[in-house]
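What follows is a structure written as structure tokens; I'll ask about it next.
A single protein chain has been removed from this complex, and every other one stays in its place.
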Amino acid sequence: MTFGSDNHAGMAPEVLAALGEANVGHASGYGDDAWTERAEARLHDAFGDAAFALCLTGTGTNVVALSLALRGWESVLAAKGAHIDLDEAGAPEHITGSKIETIATPDGRLTPELLEGALRSREQHHVVQRVVSITQSTECGTAYTPAAVQAIADWAHAHDMLLHVDGARLCNAAVFNGCGLGEVAPGADIISFGLTKNGAMGAEVVVARNPALRGPIQNARKQATQLQSKMRFVAAQVDALLTDERWRLHAANANTLAARLAAGIGDLPGVSIEYPVEANAVFAVLPADRIQALAEQHRFYIWDAPRNVARLMTAWDTTSSDVDALIADIASA
Amino acid sequence: MTFGSDNHAGMAPEVLAALGEANVGHASGYGDDAWTERAEARLHDAFGDAAFALCLTGTGTNVVALSLALRGWESVLAAKGAHIDLDEAGAPEHITGSKIETIATPDGRLTPELLEGALRSREQHHVVQRVVSITQSTECGTAYTPAAVQAIADWAHAHDMLLHVDGARLCNAAVFNGCGLGEVAPGADIISFGLTKNGAMGAEVVVARNPALRGPIQNARKQATQLQSKMRFVAAQVDALLTDERWRLHAANANTLAARLAAGIGDLPGVSIEYPVEANAVFAVLPADRIQALAEQHRFYIWDAPRNVARLMTAWDTTSSDVDALIADIASA
Amino acid sequence: MTFGSDNHAGMAPEVLAALGEANVGHASGYGDDAWTERAEARLHDAFGDAAFALCLTGTGTNVVALSLALRGWESVLAAKGAHIDLDEAGAPEHITGSKIETIATPDGRLTPELLEGALRSREQHHVVQRVVSITQSTECGTAYTPAAVQAIADWAHAHDMLLHVDGARLCNAAVFNGCGLGEVAPGADIISFGLTKNGAMGAEVVVARNPALRGPIQNARKQATQLQSKMRFVAAQVDALLTDERWRLHAANANTLAARLAAGIGDLPGVSIEYPVEANAVFAVLPADRIQALAEQHRFYIWDAPRNVARLMTAWDTTSSDVDALIADIASA
Partner (left out) sequence: MTFGSDNHAGMAPEVLAALGEANVGHASGYGDDAWTERAEARLHDAFGDAAFALCLTGTGTNVVALSLALRGWESVLAAKGAHIDLDEAGAPEHITGSKIETIATPDGRLTPELLEGALRSREQHHVVQRVVSITQSTECGTAYTPAAVQAIADWAHAHDMLLHVDGARLCNAAVFNGCGLGEVAPGADIISFGLTKNGAMGAEVVVARNPALRGPIQNARKQATQLQSKMRFVAAQVDALLTDERWRLHAANANTLAARLAAGIGDLPGVSIEYPVEANAVFAVLPADRIQALAEQHRFYIWDAPRNVARLMTAWDTTSSDVDALIADIASA
């Protein structure tokens, strides 16, 4: 195993099995099939009343979600370093036609206070600030409490804005908060719900809760190139991971082992942990003279080379012995 | 089996097997893996020197391909009814920012003569006509000969244009022409090569032949939301279908059975075939009093309701008994 | 004078005078000035209750108008050859992100019947047909009656669509119909109202009648690059031409002289008039052996070279002696 990314892991066994089980004869394409129906029923159980659109990539899911909420002259407020800002090759701006404005945060988490500082007058020379986008759990490995999400939602709604939650790791946030998928982002108008990092091959979902955003969800998905013809195979993945909350086992494993890792290295000489470890990522300063060798051996990313910060990610299939081996290697002088 | 679409079929057995074989431990994401390397080697064998980008949907593949060739003020010339014009929810215009101009054709095939009739002066009020896009095989179930493609490529290049080939069914065209994938679209600058309709779960490839278009292929793919993190599973599909030209068996089955179907119904009373059957689609006028019932029974689309035209598609897994049953049902008064 | 275009004419004297009168000291920019207030009051008098945005170019005005009505996955239905389709370098598609679908017409005029033939199902692969755009008066020099516009508006609204009117020559249509600016496009949700061809230097107006489209009119204008800082000079032009319906004199002159021209040449040997002459354009087949020389002498465009069709346009400043001279030259064997 590696500590490079939770998407370095493969498919969970039940996902591969589900693909095989779905591979029977002909089925209508583009979502008009029994697997999609079942997946949407499970999504409804998890998230409550909403419109759902199964998608293929995290970037695509964010683009579809944002395009439902934005007109061209409107903007998104997001944390500096958010995936939509830094790691999507400009897709959100390019496809939605809207600007992203970023706000520096201490640990990946926005707050009403930080948002307040970025407010601008709604005059014609400015973009109209319309969407607040937060990541749950964040790119820093922290997670919002439901109360913190609700506070941002309330702030957004009070300012005539909408709340988007990038939930590529929503499962990890739900495990951290000990709650269900439907409770981990209260007040959110629209959610990008990811399962790929949770053991799917490639399955993400746009969850449009706000009734005003639901209508064109299928059109927006198709136009963003996220509609796959043999949809049953995407739906089967969603179904497999939502059945009996299997997503929770996967996320719990990743979260638990990240905590174990942080605990195991946090007090080592020359090591310090950057952010609270609340999901499945540990950002740690490692000894300058060995970080490069460790990175090659355990295949993790050096996030901030000048400061010797490593990003160590656990996945659904990471084992405690993987973690203990990494701890031992970091500890060995 | 149904006759609704070649994407109603599932995965070919070797594709499902390949997914399972690729599901071993961790691998780097986004194409930095051994499966992608192998898939690209096979693509190189098939298409010769080119840049390749594995993608997820046909629409996405076309968008990536076109975005490499177009600036905002340039346009695409395509056959009326082409997939990029009619069935992609405006994604090409929306994401490339460029106009699509359509030309009526008798059977889905463009010719230099038809293109000549659509030429416009390159003055500042007009879009600059830059790309000719053809579909090989076409949405009408016809296919271009390599010579016909080369003639269009020559015309395009002589007019300072580029040739894009939408090859969602390139395999069927190669079988029709008895040639390889690299010979079925000679002169093409860029190809959307599809395998989903050939037995993949969801795997398409942008093939950038023209060296001037290759540079930003990965950026364009990422921005069009077509880059999947666990790329090895897309690559494994491509590898499986290119190994020993398995694509040829699948396409040959579909083409052969479409021909068998056309032969079986062409002379029936009240039936007439619309276009030459050169790939895996039969467009047929069926008896007005029974087309609806037949469509429900065999799950095919009524393409042109006023004229009682049905689209009957065969797939990699259609069997001769499926076809014979359909023939019998159409024949039974 | 030339017969090349109504935009070959300069400014009407009252427009130039108004620019000079507005050139006094400092004024706030971007529309927060007394001239804009007065122009908007006159526009309100002419069009009734609506939101107005003064713009700079016809293309820009159409883009602003359409962007208020469209989401990315929606489309516009327009006559083939409409300015938004043919003569705006793809700006509408590029900036709104939406597709334009065209319908062939006999004389530039759409009808409910023609529109009906272009209707498509609203399923996810298709763009959602949202806006019908007509040109009043048309690119062929014909004009709709108010009843004809109302019929299209009714059809559009019955199909959950909106009606946009490209009124670059709305004044000419109003003169033809003997009505006011507010009556010449009944049922229209949004109008591009042009004054440049009527004697302005460069002044156009987005008229958003439908209350649902008004909100972001200023944002859409700014984002489409149509907001000029020294707005008072645009407003002064609008004010000058709306005062005492001076626009009507200009349009009446142009219309009258186009009719005089058509009457003068219509029965000449080798000449035939293409469309009813209802505004300020005469499309005429001219003798093949002299059309080129005539075009050079009178500076008009040969619209359709193979068929020897000339476009002869009159303007606010065309004189009857200009017209008579052209008639005489065409008549002289």
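As written, the chain order gives the labels A, B and C, with residue 1 at the start of each chain.
Criterion: contacts are C-beta pairs under 8 Å (C-beta built on N, C-alpha and C of every residue); 3 or more make two chains touch, one makes a residue touch a chain.
These numbers come from a predicted model, not from an experiment.
Enquirer: I'm checking contacts with the chain that's been left out. Which of A:7, A:23, A:36 or A:124 qualifies?
Expert: In the full complex, the listed residue that touches the missing chain is A:124.
Enquirer: For the chain left off this view, which of B:72, B:112, B:180 or B:276 is in contact with it?
Expert: The one listed residue touching the chain not shown is B:72.
Enquirer: Which listed residue (C:56, C:76, C:235 or C:265) would be found touching the missing chain in the intact complex?
Expert: For the chain that is not drawn, the touching residue is C:56.
Enquirer: Out of A:13, A:48 or A:90, which residue would touch the omitted chain in the full complex?
Expert: Answer from the full complex: A:90 touches the omitted chain.
Enquirer: Across the whole complex, list the residues on chain A that are touched by the chain not included here.
Expert: 72-75, 86-90, 93-94, 97-100, 124-127
Enquirer: Touching residues of chain C against the unshown chain: what are they?
Expert: So the residues of chain C touching the missing chain come out as 1-2, 4-5, 7-11, 16, 19-20, 22-29, 56-60, 63, 88-91, 94-95, 196-197, 201-202, 219, 222-230, 232-233, 299, 315, 317.
Enquirer: Which chain B residues touch the hidden chain?
Expert: Residues of chain B in touch with the missing chain: 30, 67, 71-73, 95-97, 124-125, 127-128, 216, 218-223, 227.
Keep this in mind: only the chains that are shown with their structure count from here on.
Enquirer: Between chain B and chain C, what is the separation of their C-alpha centroids in Å?
Expert: Whole-Å distance between the two chain centres: 41.
Enquirer: CA centre of chain A versus CA centre of chain C: separation in Å?
Expert: 49
Enquirer: What is the distance, in whole Å, between the centres of chain A and chain B, each centre taken as the mean of its C-alpha atoms?
Expert: 33
Enquirer: Considering chain B alone, which of its residues make contact with at least two other chains?
Expert: 88-90, 94
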